[in-house]
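For this depiction, one protein chain was excluded, whereas all remaining protein chains were kept in their positions.
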Amino acid sequence: MKRLIAGLPFIAAVIFGVFFLWGLNPDRDPNEIPSVLISQPAPAFDLDPVPGLETPGLARSDLVGNERPVVVNVFASWCVPCRAEHAVLTRFVEREGMRLFGINYKDKPEDAVKWLNDLGNPYERIGSDLSGRTGIEWGLSGVPETFIVDGDGTVLFRYVGPVVGPDAVERFTQALKQAGALPKGAAS
Amino acid sequence: MIWGIFVLLTLVAIGIVLYPLLLSKSNTLTRGDAVPAILADQMREIQRDMDRGLISEQEAQAARLEIKKRILATTRNSEEKAGSSRNGGRVTLVVAAVLAPVIAAGYYLTMGSPEVPSMAFAARAEERAQTDEVTALAIQLRERLVSDPTGGPSEGWMLLGQTYQRMGRAADAVEAFEVVAEREDATSATFSMLAEAVAVANDGVVIPRAKLAIDRALDLDPSNPAATYFESLYYFQQEETRKAYDLLVSRLNQEEAYVPWMETYAAQINRIAAAADLPVVNLPSGPTSQPGPSAADVAAASEMNDADRAEFIRSMVSRLAERLEDEPDDLDGWMRLANAYTVLQEPDRAVEAYRKAEALLEQQPASDPRRAAVRAALERLGG
Amino acid sequence: MRQLIFAFCIGLFPFAANAVEPDEMLTDPVLEQRAREISKDLRCVVCQNQDIDSSNAGVARDLRLLVRERLVVGDSDAEVIEYIRARYGDYVLLKPPLEPATYALWFAPIAFVLIGVFVGGGLLMSRRKQEAFEDLGSEDENTVSEILRQNEAGDAS
């Protein structure tokens, strides 16, 4: 009994140690915030277009009834990583036939217009979320974030941070394929 | 000097390990000595507490008894072990004294950098002054170009753009290059530099606007290595790794002899190769310094840090001048050098350079616009 | 160190904001007080380990406004918290809800105290028997006083 009690601290330390070892897993990001939206219907929202752009606005109804799942990307011109991500998303739209909708988060319209003119505009629709309220509805924790929404309006996948770099692109591509968001026979 | 200090430190370390050899043998403190001292102190403590009336006589008695028992136990315990202390093992100590510095030296010789000098910030005033000078020059140059009613010579704008680029002010560089890009005399290099500046201004991303400039650059000169470099970077960022790789490799293979930008190419190829599991390339070692800022130098500059850039700018003008010593037939080179000297407010040298250009222009058709430019410049400089 | 995260927030969000600002506040002091209390229990999602009440991040400001909006509409405190939780999950609750996954957390302190009571009580019970006073034999007594005498000089001051 005495020996058992004396051994308890050691056992506790080993248990904690195992958790620490697990926690050091380089794939684990302690800052990642889980989403409650996965497998849930996309939140209701109705956003006006960005003034000065011809791209129409975005509402929840636009996400429903599509034959394939669509991608919703939250972006802003002030967001540095969004630039890098923009090129990747553009490629997905141009080469793979992905359908991309945008939520322009807390961005001055003139900045957004200039940004899209510089970089190109791959978005079918862009809603301007000036107040950030729609961002909250989506459980946004930062920009950029990217969601895949099914034809019935269910959120299938969420990517926090820019889809940049081989690992991120691979994960995103997998998610797109799994969701069936890419048209059949598309390149790649 | 530094090795002398290392030797000194090593000797100190050896001395420290050997130090016990100097100590006398007998003064080892044992438990049998140390513990009763403390217990005796506790006995006195009890007496004091009792004197203060903090504990009763009966409590004191019980406490004393406990301590006495401990004293007895300690004495018996240490009696059992007493007298077994040894003083041997000196050889081990010497071995340790030798081994310790060997370990330290072994580590240091692999990981240390004894050849790198220290450089206190205060001792680097000259270096700073040069950087400041470049900044001042850039400001002057810009003022002159902006105030020029004809919009300023393209060479001047190019120089300004390159200077900004190397100062890390990519957005300003873009502006400068764009002035030239809209002119008739824009060359392939103009567009490849513009592309680079745009990319750098956008956190290294070759955005569509940069791609447009690359395309123009390749239209004008398909062999422009900088343009191909950024084109490849564009595809790399588009995740078209294979295409990015092939572009670089095929351009590299077009060259027969060594050119400095190959280093940059090779580095980028190998980066892509590492990411995409493709074969790496090895450059045949070539001459390490080639005169004149080449397109690949420009490409390399994008990977430099600020200090390197500053260094780069400083040497740019002199490198140009040196190169022209060897290649006196480079008309545009002389024009650029002359312009640079003008900006540097060294009119004599500027005049000299313009004269060289003028001489070369003799062979050009009379309609060459550069003739007028040189004449105008010489007039301005009073040469 | 906390403010390092602010820098991070400023990088992620456009408008460097502050903790609660006057234009966010409700005129009704009771409602405002409730809003402040609720805000202290909600975690700012971009600024780790910080409540939205003191966070400078833009999204924290949006959340504060949202909390007040819900209160004005007539939600109870629990409803407001539930509203935010529905969007951000348990992660935003600085006070984890009592549910199976957090039983271990919430009962741990009680368990620790109980273990303490158990161990301490056991120890006290086992140690309480009266100690027998056995005087030392005269030989031992001599040894001890000899040792004490030797050590007298050690500390006499």
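Each chain gets a letter, A, B and C, in the order it is written, and its residues are counted from 1.
In this text, a residue touches a chain if its C-beta (ideal position, glycine included) is under 8 Å from a C-beta of that chain, and two chains touch if they have at least 3 such contacts.
Here is the rule we go by: contacts and distances are computed from a predicted model.
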Which of "Monovalent cation/H+ antiporter subunit D family protein", "Oxidase", "Cytochrome C biogenesis protein CcmF" or "Dihydroxyacetone kinase subunit DhaK" matches, in UniProt, the chain that is not displayed: "Cytochrome C biogenesis protein CcmF"
Among shown chains, those touching the left-out chain: A, B, C
Residue numbers in chain B that touch the chain omitted from display: 1-2, 5-6, 9-10, 12-13, 16-17, 19-21, 23, 25, 28-31, 33-39, 41-42, 44-45, 47-48, 51-55, 59, 62-63, 66, 70, 74, 84-90, 92-93, 96, 99-101, 103-105, 107-108, 111-114, 116-122, 124, 127-128, 131, 305-308, 310-311
For chain C, residues in touch with the removed chain: 1-7, 10, 15-23, 25, 40-41, 43, 48-51, 54, 58, 61, 89-96, 101-102, 104-106, 108-109, 112-113, 115-117, 119-120, 123-125, 127-131, 145, 148-157
Where the unshown chain meets chain A, residue by residue: 2-3, 6-7, 9-10, 13-14, 16-17, 19-24, 26, 30-34
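Please note the rule applied: only the chains that are shown with their structure count from here on.
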Topology of the chain contact graph, where touching chains are joined (line, ring, star, complete, other): complete
Interchain centroid distance [CA atoms averaged], chain A/chain B, Å: 36
Centre-to-centre distance between chain C and chain B (centres being mean Cα positions), rounded to whole Å: 44
Residues within chain B bordering two or more other chains: none
Chain C: positions in contact with at least two other chains: none
Touching residues on chain A, where the partner in the complex is chain C: 31, 33-36, 43, 76, 78-80, 106-107, 131-133, 135-143
Touching residues on chain C, where the partner in the complex is chain A: 11-15, 45-46, 48, 58-59, 62-63, 66, 86-89, 91
Of all residues in chain C, those that touch chain B in their complex: 131, 133-136, 140-141, 143-144, 147-148, 150-152, 154-155
